[in-house]
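Certain chains of the assembly are absent from this excerpt, and the rest are unmoved.
Chain nomenclature is as follows: A and B, assigned in order of appearance, with residue numbering initiated at 1 for each chain independently.
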Amino acid sequence: MAFFTGGFVVLPLTVLEKSLNKEVTLLLKDDRILKGKLVGYDDYMNMVLEGTEETQGDQVRRIGTVILRGNNVVTIVPK
Amino acid sequence: MAFFTGGFVVLPLTVLEKSLNKEVTLLLKDDRILKGKLVGYDDYMNMVLEGTEETQGDQVRRIGTVILRGNNVVTIVPK
């Protein structure tokens, strides 16, 4: 239940949907950062990224397609 | 079920709703602080912030639009 009070409520899943096929940056609970094109997600905020680059401290790795469990995600930053 | 006993019960989601399009400060479980305009949320207290500034220790970063998973949030302070 999201209230409408003359303004707009943007549902988080709607922002995810608008980010489809665009680059997003995910911060995970273990401090890793994943950057990649968001190609999918579900209601639990499980996500699918393509062309993913993983950053952990100084280390950067290209890991391609990734399925990510939503409960490991802290923040999602659309480009 | 929130009881009404002659006074008022303010539901937490109602306060979120009243904070829409206003600045909020979020304290996350990992001690990061996010400040930004609240533009959206859902029943799980997932939120969408715009113009977000992230503070972690001494570091401040501008990260723009952020989708935040509600289960990482400790407190929400509306401006």
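In this text, a residue touches a chain if its C-beta (ideal position, glycine included) is under 8 Å from a C-beta of that chain, and two chains touch if they have at least 3 such contacts.
Computed from a prediction, not measured in an experiment: that's the story for all the values here.
This homomeric assembly is drawn with 2 chains in place; in total, the structure file defines 7 copies of the chain.
FYI, only the chains that are shown with their structure count from here on.
Mean C-alpha position of subunit A lies 18 Å from that of subunit B.
Across the interface of their complex, subunit B is touched by residues 1-3, 5, 7-16, 29, 45, 70-71, 73-78 of subunit A.
Of all the residues in subunit B, the ones that touch subunit A in their complex are 13-14, 17-18, 20-21, 28, 30, 34, 39-43, 46-48, 63-69, 71-72.
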